[in-house]
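For this view, one protein chain was removed and the others were kept in their places.
Take a look at subunit A:
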Amino acid sequence: MDTVFTPWQSLGGGILIGAASIFLMATLGRIMGATGILAGLLSPSSSADFGWRAAILLGMVSGPVVVMLTSGQMPEIQVPVSTTMLAIGGFIVGIGVTFGSGCTSGHGVCGMARLSPRSIAATVTFMVMTGITVYIVRHVLGA
């Protein structure tokens, strides 16, 4: 499935992701990591701990709605894989980010920005593995 090259939109989106990470660090002193926020929501240490995580999640989910209200259309979501692949992939991602203590937002943006050796190693590892997996799925298995 072909997609259109969108350097400006993607750059703008990236800048907003960075701005959100800075804002969360400046106000609550926390890393903007989807994995950590979600995992903590499932087993919060207190009701105050649950509160800020739930508020962030609510904010995240409001994102596409605000985009729709301002631009008139929902952000594009094209899914070129089967339901089975979504479910298997999702389960593997869940195991991976729990053991790896983070994902693209926590390690790839916040951790890399702090020059954390763990985050740099994690990011290089998952980027390479994602590339290899996509190559195998598309060009070896031909899915």
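Criterion: a contact is a pair of C-beta atoms (placed from the backbone, for glycine too) under 8 Å apart; a residue touches a chain by one contact, two chains touch by 3 or more; residues count from 1.
One rule holds in what follows: contacts and distances are computed from a predicted model.
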Name per UniProt, for the chain absent here [options: "Alkaline phosphatase D family protein", "Septum site-determining protein MinD", "ATP-grasp domain-containing protein" or "Sulphur transport domain-containing protein"]: "Sulphur transport domain-containing protein"
Hidden partner chain, residues of subunit A it touches: 1-35, 38-39, 42-43, 48, 51-53, 55-67, 74-81, 83, 85-101, 103-105, 107-114, 116-118, 121-123, 125-135, 137-139
